[in-house]
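Every protein chain of the complex appears in place save one, which is left out.
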Amino acid sequence: MFTLLVALLIFSVVNYFISKASWRVGSIINALIGSYLIFQVFTIPKGTEVTIGKFLGETLALQWTNAGFYFSFVSLLVIVAVMFFAIKWLDSQKHPAAFNMFILMVTAGSLGVFMAKDLITLYIFWEIAVLSSMLIIPMGKKESRKAAVVYAVMSAVGTYMFLYGAFMIYSRYGTFSMPEIAKNLANDPSTSFKVAVVLLIAAAGIAKSGIFPLHTWLRIAHGNAPDAFSAVLSGQLVKLGSYVLMISVAVFPSLKIFANLKLYSGVPAPNYFLIALGAASIIIGTLMAIKQDDMKMLIAYSSVANGGYILVGIGTMDPLGFEGGVLHVFNHALAAAVIFMAFASVVYRTHTKKISELGGLIHKMPITYIAYLFAIISLAGIPPMSGFISKWMIYQALVRKGMFITAAIAFFGSIGSFLYVFRPLAGVFLGQLPRKYKDVKEVPPIMWIPMLVLVAISFVMGVWPFPILQPIENMRADFGIAPSFKIADAQNWLVRGFSGSWNPVIVFNLFITGFIVAYILYTLFPKPKKVDLLKPHKEEGAPINIYTSGEFIYTPELYHYNTKFYAGFERMYEKHPSWEKLLYMLAKFFHDVGEWIHGWFFRPSPSAYTFWLAMTILIIFWVRW
Amino acid sequence: MKERTMWEQIADSLRSRSLWMLHYCTGCGAMELPPTMTARFDMERFGVAPMATPRQADIMLITGYLNTKTLRRVIYTYEQMADPKYVIGFGSCTINGGIYFDSYSTINRLDYYIPVDVYIAGCMPRPEAILEAFNYLMEKIRKGEADGWKRYKENYEWYKQNQIRSLGEVYVHDEFHE
Amino acid sequence: MTNSMSKAVEVLKSFNPFVEEIDDREIKISLSNDKVISALDVLKSIGFSHLSLITCVDWIDDNQFELVYILFNWEDGGKILVSTRIDRSNPKFITVKELWPVARFYEREIHEFFGIEFEGNDDMRPLFLELWDEKPPMRKDFDPSKYSKEKFPDRKYEKDVIKEAKIFRGEING
Amino acid sequence: MTAVYKAILNLVIAFFFVISLEGIARKITARIQRRIGPPWYQNFIDIFKALSKHPFSNGWIFDFGVLMALGGAIATAAIIPMGSTFWTPFPNTDNFFVIMYLFAVGSLGMAMGMVGSGSPWSAIGVSRALTQMLGYELPYLVVMSSVMYMYKTSSIHLLIEKQATNGWNLYVMPIGAIVAFISLIGMLGKKPFDIAVAPAEIASGPMAELSGKYMGLLQIMHAFSIFVEVGLFVDLFLGGGSLGWFLVKFIVVWVLATLISSVLPRFRIEQMLKFYWGVPLGLAFLNALFVLLGWTF
Partner (left out) sequence: MGEVKLFFGPNHPGMHGNFSVHMYVEGDIVKRARPLPGFLHRGFEKLMERRYWLSNLALIPRICVPEPDINEACYAMGIEKIAKLDVPERAQWIRMIVLELARMANHLSAIGGVGGPIGLYTASHWGTADRDRILDIFEALTGARVYHMYIIPGGVRKNMTPQIEEMIWKVMDYIESRLDDYENLIFKNRILHSRLKGRLVLTREQALEMGVTGVGIRATGVEYDIRKVDPYLFYDKVEFEVPTATDADAFSRVYLKFKELSQSIKIIRQALEKMPQSDKVNVPISKGSALRHVVPKGMAYAHIESARGEFGFFVVSDGKNKPYRVAVRGASYPQGLYGIEKYLPGTRIEDVALWLATMDVCAPEIDR
């Protein structure tokens, strides 16, 4: 395993030089390596352990667990899809070679995180992933540099809290190894220490997966990263955070550790805190996503909300909730990756990411549209896509535990997700095509095939979820979250909840039957006459032939409703308190203080320098004597 | 006239009993429509109901005089309606210009521009007359004789030429429509 | 004459008005066209603040247009018709949209139907007519009947058909 | 195999029964407005007439949206239990959340197809419909969660069975039932909440571009939706009973909703949200609290 990671890291540098010669060859090699890795993760036997070095007298090791396998597999799916996507997409970028290098580093870093057995190894690979992704974000765009800084700072806030936690643990137990820590924590009498440690470790996850107080970087980083890389950011890198959150509540078995801290329906207090943060993220993510005009920022906020779902699900430590949360990792990774790739395709062709400047692209980019459509069906949690299964599980857990307020927030987020995913659908793909895009073409197959493959995986897992549920069941067994029954009952084709079950195959068949019946009804009756929505583009002086109140309209872009799509709803929270604004105010305050000090101490005049020199000497002498 | 198939006969009989009219008051005859729709005369009894847009409507009521500005919209709207579609001309203005026969802005006969299935005489026609006209139209549809939409297709060139003669152009471009 | 009207006549003395009494609450004041705007300003300030109508009469025999501003006093119900005549061959006048903003539309209408230009009122796009290709229709020398006959064909009735035409039964389709 | 027959019976009942009821609702509204109103079978004529016309299609996504809407509605209607375990086509799949989300397929299909028509009126209508969904679903789902929490099951036929021993939920948790009924009116798109298709404001919104058979298919879809919405309410709050009783209760709920809607004007969109997120949501949480504390009848 370690050789694999090291080889990846070394080859990423080699690939830089290959890509310098021909970036296309480099990216093809990347894609092949990625595909190989997907097969590779299946071959590694579970429980393999490799020692990689020593730190403070502790061995650093890698371990291949069920959780690591699941997360690696999901990550690789996303990364490989993006790698294939990039083979063509990179020609719109200025630094394809650097992209090829860093994306391979990100892969290595993330795999390392999922393989890490101890906190320090995790930290090292974490930083590799974060720093290499940070270097991709500003690629070629000056205005994105600030985004990279925000991303790094937010990440660092989390990471240093994580490190602090890790060293607190070390100073008390003298170990970094996670299984050891879990054992020690369970027996530790000091509650405050345990709470502090768990929350500090979780802080890295909170920062990375964009949970409430540290969610602000998502919008900036996702919005400004290179378009295809946003798919990796949202689909894969954010999941590192979910992994750490899972570590902090499941690998360190919170049910056992905080057995005396259970407040209500068997959920420990720190988990409550995390669930509350998750719920806040759901609300903030949903509300903010609904009002975004930039389509990438919209999905960035939706990642905040979905990160909240994952945290809520895992945080309940309920068999169903945990499985739902972990499955949601998979669903959201695939859906967000496809959505960002679809947007990257749109930007690739139209060079804008503002919803208000687009429209009617379905006439020109139908395949991208299909990919986007199925991705949002999954994201909104509508059967027969797999997104529904995880939401169903999370609801089951919440209702079973009687957590009504969290459940209401989860429902709000779920219905809110209809609103925000529909907005780009209506504003970008449907409606009227603006004149300036009348010569836009569909993206080449190498760009749409990865999207369709991911969509197909999500679809198949929605109809027959048992292959993906099995590793999750294994994981749950590892963490000892006792199942009272088998959730994924593949013999009876059932997914079982705490009471009541459903059969994804029947649901899918019903849907298909309904669709076929509808289609038969449709064909029975007279054939429709086509209304050519593109007529104003083709023919000068032809009015738009749809309902226009009887008047004549010739300008398609004026007859396309995409600005302030939910105006009535957006108006309700126009003047909302904003965490982001508060952070900005703080940043501005510190900046001003710095400026002030800078201005005070470093006046650009010789006399000032002389004065301060004299003062310094005086102080030194005063201290000396 | 061609023989209708059984399906067409059934369809025609259904169409006759569910007439959705376009909610468009082109002239003053629309003033007697609310009484016809409401409690006193209640034309929903016969399945006649107002509809919002031309796409859904079956009948278009030309409720009185049409000036050239309205006629353009009427033609445009008529072409947006789904086949089969029927037109009822209200009042003498649609028949021969009525009291506005010498006006510089109103047309004098409607069937010169779009085919009309039923005319109602009078200015303005009473609700009873409107109901009678609806019943007559229903009967015509049932018998398959209300074929204005077919005539419009067959004589499209003729109608277009008449429209251009009176209107100049149908799809007007002016500062409102750019 | 109501109080306000006598006062108005009093105030307008300096403008050389020609005052005609139509009714006990309605007078007509004719002014030369350079004094109209200031007279309207004065009238507005003494209570005739409601502009009922601006209209125009085409005196083709005198080759003049008569512009009539009808003002109304909400306090005692006095009506004043302020009238002025302008040249018909080069019809131009000054807008009163600063006094009454709504006058913009009255003037636009007069421009459309009589062809009078109002200086200061830029918005003179056609309002009621569309693609109008003749002289302004309200002028006396425009014959609507002829225009209608040319443009809008009429239904031709033959003598014996009229009796049998079941117009009501709708059987006379073209 | 019996499941398939039962599902077909579901669909047949949904079609004939609900469309007759829609005609009867028109009749009731007409009586309130002091008119005679159309015959009860008028809606059948309307639908088949619409299907027989030669429609316009605004592109393939328009067709696909309509098919998806109807398909989703058919799929959902086929799962709904009709008042007893015997009349439950798929006892393993009649989970509440499955029904709610399967139902959303139809809504999404309709929204997509209608916006795909390219008309801004439709887009405005769809944006209103989705916003409205945010309004009524929230109190409804909270009430439903408390029902499911109380009976420890989310399977509809089990909930019906539990009511047979425990008494109707209408008596057990009257507050919840009232909130659910208010939400039901919004779900049905009846009068104070028919914001999405307000004809005088946005020219019937999503339906602005529908012609001929598209209109007909969507009316059939609407009938299935009503069957799902009212059927769920009857199942969850008015106990079970034989198929006949189920239909009788269905009629009662439907007529009540029609009566209420015929004397109310419609809300503006944010007034609707404020309304739903005010008293009904509060009551829903109160109901949940009562359930948690065991204070049910």
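By letter and in written order, the chains are A, B, C and D; residue numbering begins at 1 in each of them.
Everything below uses one rule, namely that a contact is a pair of C-beta atoms (placed from the backbone, for glycine too) under 8 Å apart; a residue touches a chain by one contact, two chains touch by 3 or more.
Quantities reported herein were computed from a predicted structural model and do not represent experimental measurements.
> Over the full complex, note down every shown chain the hidden chain is touching.
Taking every chain of the complex into account, the missing one touches A, B, C, D.
> List every residue of chain A that touches the chain not included in the displayed model.
356-357, 434, 548-551, 553, 555, 557-561, 563-565, 567-568, 570-571
> Name every residue on chain C in touch with the hidden partner chain.
These residues touch the chain not displayed: 22-23, 25-26, 28, 49-53, 55-58, 68, 70, 72, 74-77, 79, 81, 100-102, 104-106, 113, 127-130, 137-138, 140, 142, 144-145.
> Which chain D residues would touch the chain omitted from the figure, given the whole complex?
29, 32-35, 120-121, 124, 191-192, 194, 198-204, 262-269, 271
Please note the rule applied: only the chains that are shown with their structure count from here on.
> Using CA atoms only, can you tell me which chain is the most central one in this structure?
D
> Between A-D and B-D, which chain pair shares more contacting C-beta pairs?
Most contacts of the two pairs: A-D.
> Please list all residues of chain A that touch 2 or more other chains.
Each of 546-547 in chain A touches at least two other chains.
> Where does chain D touch two or more other chains at once, residue-wise?
As it turns out, chain D has residues touching two or more other chains at 52-56, 203, 208-209, 212.
> Pairwise, which chains touch?
Result of the pairwise touch check is A-B, A-D, B-C, B-D.
> Enumerate the contact residues on chain B facing chain A in the complex.
24, 53-55, 72-74, 76-77, 80, 171-173, 176-178
> Within their complex, state which residues of chain B touch chain D.
Residues of chain B touching chain D: 11, 14-15, 17-18, 20, 23, 38-39, 42, 44-47, 49, 51-53, 55-56, 58, 80, 82-84.
> Chain C touches which residues of chain B in the complex?
It is residues 68-69, 72, 89, 95-97, 101-109, 111-112, 115-121, 129, 132-133, 136, 148, 162, 165-169, 172, 174-175 of chain B that touch chain C.
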